[in-house]
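One protein chain is absent from this view; the other protein chains keep their places.
Residue numbering begins at 1 within each chain, and the chains themselves are lettered A, B and C in the order written.
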Amino acid sequence: MIVVLKGGSGKGEIEKVKSIAESMGLKTNVSQGRERTVIGIIGDGRYEAKERFESLSCVEKVIRVLKPYKLVSKEFHAEDTVVDVDGIPVGDGFFTVMAGPCSVESEEQIHRIAAFLSGLGVKILRGGAFKPRTSPYSFQGLGERGLKYLRDAAESHGMKVVTEVMNIQAIELVSEYAHILQVGTRNMQNFPLLKALGSTNKPILLKRGFMSTIEEMLLAAEYIATSGNKNIILCERGIRTFETMTRNTLDLSAVPLVRELSHLPICVDLSHSTGRREIIPPLAKAALVAGAHGIMVEVHPIPEKALSDGRQSMDFTQFESMMESLRKIAAVEGAKLPEGAVVQ
Amino acid sequence: MIVVLKGGSGKGEIEKVKSIAESMGLKTNVSQGRERTVIGIIGDGRYEAKERFESLSCVEKVIRVLKPYKLVSKEFHAEDTVVDVDGIPVGDGFFTVMAGPCSVESEEQIHRIAAFLSGLGVKILRGGAFKPRTSPYSFQGLGERGLKYLRDAAESHGMKVVTEVMNIQAIELVSEYAHILQVGTRNMQNFPLLKALGSTNKPILLKRGFMSTIEEMLLAAEYIATSGNKNIILCERGIRTFETMTRNTLDLSAVPLVRELSHLPICVDLSHSTGRREIIPPLAKAALVAGAHGIMVEVHPIPEKALSDGRQSMDFTQFESMMESLRKIAAVEGAKLPEGAVVQ
Amino acid sequence: MIVVLKGGSGKGEIEKVKSIAESMGLKTNVSQGRERTVIGIIGDGRYEAKERFESLSCVEKVIRVLKPYKLVSKEFHAEDTVVDVDGIPVGDGFFTVMAGPCSVESEEQIHRIAAFLSGLGVKILRGGAFKPRTSPYSFQGLGERGLKYLRDAAESHGMKVVTEVMNIQAIELVSEYAHILQVGTRNMQNFPLLKALGSTNKPILLKRGFMSTIEEMLLAAEYIATSGNKNIILCERGIRTFETMTRNTLDLSAVPLVRELSHLPICVDLSHSTGRREIIPPLAKAALVAGAHGIMVEVHPIPEKALSDGRQSMDFTQFESMMESLRKIAAVEGAKLPEGAVVQ
Partner (left out) sequence: MIVVLKGGSGKGEIEKVKSIAESMGLKTNVSQGRERTVIGIIGDGRYEAKERFESLSCVEKVIRVLKPYKLVSKEFHAEDTVVDVDGIPVGDGFFTVMAGPCSVESEEQIHRIAAFLSGLGVKILRGGAFKPRTSPYSFQGLGERGLKYLRDAAESHGMKVVTEVMNIQAIELVSEYAHILQVGTRNMQNFPLLKALGSTNKPILLKRGFMSTIEEMLLAAEYIATSGNKNIILCERGIRTFETMTRNTLDLSAVPLVRELSHLPICVDLSHSTGRREIIPPLAKAALVAGAHGIMVEVHPIPEKALSDGRQSMDFTQFESMMESLRKIAAVEGAKLPEGAVVQ
């Protein structure tokens, strides 16, 4: 950690910083320039120490040198993690397609989708049963009934289930039906939820907060990891910017950056980042070549009749054609698409 | 609601929109220009209807005409709400100062602060017992012990307590100690929590999400209101932007806007919006004259020893001088500062 | 255009809107709902009309139906434009690589780079001679001397030149040396400059403002086009967001969106969008598969000695390996990389 003192600081201020550092068992290295004094703080850079120094009125700024996360970092654990989703690998070398409707709407709907997707080799079925909606007047999902339909449909077609868990109380219930527990974008910094998920052994799909930096996403993963669960799949899903033509701004740079900083797999949610189905296919290919370990997309047999997110849901024809073009690119890139898939 | 069809749309597309509208019991009004056809949808603008129309491939965009919130709107309820916090009024005509430390750190600390604040007429004591922290390695609060100290300190000095409730399970516990339940910025769209709080009868302080629009804040309040609790105090606390000199960007325009759109009181959290104690006093005055119903600020006897947020906590001298300047401005503006307050 | 009246508006307000519309030769279509009245304005949607209606105190909002740009839109001109850069095609079917140093630093430097790039088939050489720098104390470029070196180096290796023109006075000078005149991100809304460039016949590379929407970029292109010059190449180069790990946030969704909305070619500047050379290669591939017509990258023989932007400049080895991987992808995608290129 580096502490920069305000201009005009003298011995007294330097001593203040030194004594605080010493009280925390940290060493210091003072460097006095003509206009500013800089004090290097050496030792196990505890997070709180930064706040302590920042609160001193003689301090202009404090800069952390070490990364604030550890367990999820590549420095700590060099080998890429492959998360085992009940036999399906997610991570290094694999390109996992997670697809399904925004909301589970009926037994018939989800079975029809599962049949279609599994025919194309898709192994992970997504679908919402409890939906976080901006308005209390919007469709809120089928609840447990939705979970049942989802699991049945998945099992009938040899697929695994990923679905969102919105609060601690729901973990037990959702875990009965889901193979991957999804943390939604609005919950990325729901710390009690992260801790509770950290004490399960289920794979967690952690969506980036639409208002969160990449570093904050890695710190959120660290919350889960420090609580004991390292089966974490990260998911870039777009951030909020001033651009209004897309629902969010897909931050594809996050993919190579996360691969450099962390050993965890990272996927891209194309439906929520774009909000427009017609630009998903080119961006799906972009995600693959940028190094993503997979994508998540919303698919609906008749998007125009979807109870939610129809605007961003692909229909079957679009999805099939996207899978075909992904296979061609994957072949060049050496990425493994879901085993056993057959293009029809 | 207004549906704009893509260029080149014809009778078939118009009929499609009309039949969907009819199936929802809505009327239509078609207006054909040379380059675009626009269809007005008349009737109780249900939120889902928008998504249904948006998902049609012949639709370019859909524009809502009615505001998506109702119970919290001024159109629905013209008279300004004054929330009764166990005898202390918050809202129209009053300017409420909520102050206290970021975290309750010890019994001695919180009593000392309460004594100081109450001496200046402050009636509502804030303090964190369960802290949401970006890093799992940061101080997470004293928990229930912190709540006890906080309530004791408040009662000893005739004050009321506001503190954060981070999840549904904690509502019962926190309610035993707090007079106002605070929803933190990261939980503004934690919909299960909002619904659960809506079924209590405690006043709720709803902080704006740092990446949420004003409309989304009003929709979050609507979640609480539709669940039965109308004792809601809104709180602007800064939004995330590209500017790095402040912790967040205080969006003071939200104050007059919310007063125009809603009957609920709106306060301003100056500590989290700025992150820098030295600019709080001028902005506190700005909040008052902009029409805010109150402010929330972090105060610490020795900010340099605070376990969290020391950088943005005011010390006693600063706070007292801020209160004095607020009183002068309040006198001109006709705003009532806490009753019985005496500048020492 | 659609005019939504405020709640409580009556006949008087409707008549007011109608008479203004009529005074502009526009027709109206009134649609009265229970809570709001909506007036469709039919006719050639002039831009100013929107402001006129918005300024009425009885108006809640005004929504444009037609796109505000015309000449650059695909609706107006369906066929994709291929810009002819002195014999080198940029646009549909081609994938153009524009590369070179951030700043021309010396005759030797730029010749060395041109020799290297042309050997890999790169046909367009970039380089800054007049540099826009945030600080007045930063290196501001070699000026005209830099332009001479740049053109010489390009000609010696059969390449064309793209370089920035920062103001109207410089157009004549820069045009003597450059084949493409670049408008920098800070000048995207420098309207006098856009108009002046519109009256030249040089190809223009228009960079997206880092805080501009896609629609504003298309309107900036419209400025150039209405002044008579349709040889415009658009360039996505990242937008400013709260994320600090990259210099800007690359908005790759802009590529498929612009291809849908406009007939103009669109390239991606990978150096300024990312600011980090190590993530450029995966994102270059992503740009290609997302449908970009080309990329722009900064290359320096010894990035560590670059006078500007060394952090984001690729060295020769990285660049060569990137070109190789682009060729593999291009083969699958059917995109033509620069003719005559030979991978060494």
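What to note about this one:
FYI, a residue touches a chain if its C-beta (ideal position, glycine included) is under 8 Å from a C-beta of that chain, and two chains touch if they have at least 3 such contacts.
It should be emphasised that the depicted structure is a prediction, and the values quoted were computed from it without experimental measurement.
Within the whole complex, the absent chain has one touching residue among B:Val255, B:Val297, B:Met323 or B:Leu337, and that is B:Val255.
Across A:Arg36, A:Lys148, A:Lys305 or A:Arg327, the single residue that touches the chain missing here is A:Arg36. Of the listed residues C:Pro203, C:Pro282 or C:Pro303, the one in contact with the hidden chain in the full complex is C:Pro303.
By the touch rule set out above, chain A reaches the unshown chain at residues 2, 4, 7, 29, 31-36, 38, 40, 42-43, 63, 65-66, 75, 240-242, 244.
By the touch criterion stated above, the residues of chain B touching the omitted chain are 211, 213-215, 239, 241-246, 249-253, 255-257, 260, 273-274, 276, 278-279, 282-283, 285-291, 328-329, 331-332. Chain C meets the missing chain through residues 46-48, 51-52, 54-57, 68-69, 132-139, 166-170, 186-187, 189-193, 195, 209-211, 216, 219, 222-223, 226-227, 240, 303-311, 313.
Basically, only the chains that are shown with their structure count from here on.
Rotation angle, chain B onto chain C, C-alpha superposition: 180 degrees, expressed as a multiple of 5. Farthest from chain C, judged by the mean position of CA atoms in each chain, is B. Although chain A and chain B carry the same sequence, what matters here is overlap: shared residue numbers make up over half of all numbers found at their interface.
Distance between chain centres (mean CA atoms), chain A to chain C: 31 Å. Look at where the CA atoms of chain A average out and do the same for chain B: the two points lie 27 Å apart.
For chain A, the set of residues touching two or more other chains reads 211.
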